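Read the structure below first, then the notes.
In this view, the complex is presented without one of its protein chains, the others remaining in place.
When the chains are written out, they are named A, B and C in that same order, and each has its own residue count from 1.
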Amino acid sequence: MRICIAGQAFDPQAEIAAFTQGRDDVGALASFVGYCRAATDGVAVSELRIDHYPGFTENEITRLAEETVRRFDCPDLLVIHRVGVIRPGEAIVLVAALSIHRASAFDAVKVLMDYLKTDAPLWKKETGPDGARWIEPRPEDHKRRQKAEEG
Amino acid sequence: MRICIAGQAFDPQAEIAAFTQGRDDVGALASFVGYCRAATDGVAVSELRIDHYPGFTENEITRLAEETVRRFDCPDLLVIHRVGVIRPGEAIVLVAALSIHRASAFDAVKVLMDYLKTDAPLWKKETGPDGARWIEPRPEDHKRRQKAEEG
Amino acid sequence: MVRLVFLGKFGDVAPAGLAEIALPGDVRTLSDLKQWVARQEPRLGQAMEATRTRLIVNQCVAHDLTAPVSDGDEVAFLPPMSGG
Partner (left out) sequence: MVRLVFLGKFGDVAPAGLAEIALPGDVRTLSDLKQWVARQEPRLGQAMEATRTRLIVNQCVAHDLTAPVSDGDEVAFLPPMSGG
């Protein structure tokens, strides 16, 4: 398992390639990459800033990842989350899961993404033409988190 | 949309990198890669061979991918499927979806993988210590396909 | 001539001589053709009996085995698929 809080831009595909290197024991790799879009709901985004709480953020994401590994019997997991100033087109978050079967790899990535949205100690601030605003989880994120917990 | 039947080994992460290049209009990339395992249920696999029906296979996979794009309003989709002789550790199938939101990207990849398992004109033959055997879809693959259709 | 394509496990038991055939006089429909093929190579007939077999004519799925076969057609015999 590798958990990384990245202060600089990272190359998601290169990270996944390194993560899967030499693993011919597992048949399934599911992954998700969230990118900084050039516009949100039609409004241009010039910059995204993500705050974190050093130490606590890493520990909390590790705890969420360990929970996911246990729950889905997932042999290996990779999580990289950008912090700091992020430009449109750059990757914000990467979650990848290696597993024997595709269902558990998919579920691990999906549920961990749901956890990250609501439970990871990270704070997003978007700057657009009308200034900056802090993003808060939407009600549907909490609902999805709830469902992930129950599912 | 790019659909490719690959007769030679391909690099899934390099293909995904090329697919996402310059797309700062979409925020979500979900992907799945199925690899040839060194063993299936504890039995060593020395070789996997996948037969296809040239022309028909490409057309059917394109049809399944187009259906997925329509259904999930998914801006872009990449499908690469190996045919021929595949060695342990090599990628068999890659499905990647770019979308505005993560839910539709996830769903597109998951459902298209379900379709491919049961509806893509491809035939797998595994060679192990006890000789070669043709793989047929398991009942759970059909159930999953059914669920994908209904969901 | 009619081109015959045998995929997956059918390919293992199909003799090379069946790849291209002169349309036999008593073969009018897809159903006739399937039975004729089974008579030529009983192992192929058994393999088709033992599983769900789909026929593809000129790259299109045949839903009706009473459809005619004509000279110049390509007919493919497909066992259940196992992609992904």
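One rule holds for everything that comes next: a residue touches a chain if its C-beta (ideal position, glycine included) is under 8 Å from a C-beta of that chain, and two chains touch if they have at least 3 such contacts.
From a predicted model like this one, the values you see are computed outputs, not experimental measurements.
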| item | value |
| --- | --- |
| Partner chains on view for the chain not depicted | A |
| Full-complex contact with the absent chain, from A:16, A:77, A:98 or A:113 | A:113 |
| Given A:80, A:93 or A:108, the one touching the chain that is not displayed | A:93 |
| Positions on subunit A contacted by the hidden chain, ascending | 34, 50-53, 55-56, 59, 81, 92-93, 113-114, 116-125, 134-137 |
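In this section, only the chains that are shown with their structure count from here on.
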| item | value |
| --- | --- |
| Steps in the shortest chain-to-chain touch route ending at subunit C and beginning at subunit A | 2 |
| Longest centre-to-centre distance from subunit C, chain (CA-based) | A |
| Chain nearest the overall C-alpha centroid of the shown protein atoms | B |
| Subunit A and subunit C, separation of their C-alpha mean positions in angstrom | 50 |
| Between subunit B and subunit A, distance of the C-alpha-averaged centres to the nearest whole Å | 23 |
| Overlap residues in subunit C, where contacts from two or more other chains coincide | none |
| Shared interface positions of subunit B, touching two or more other chains | 34, 113 |
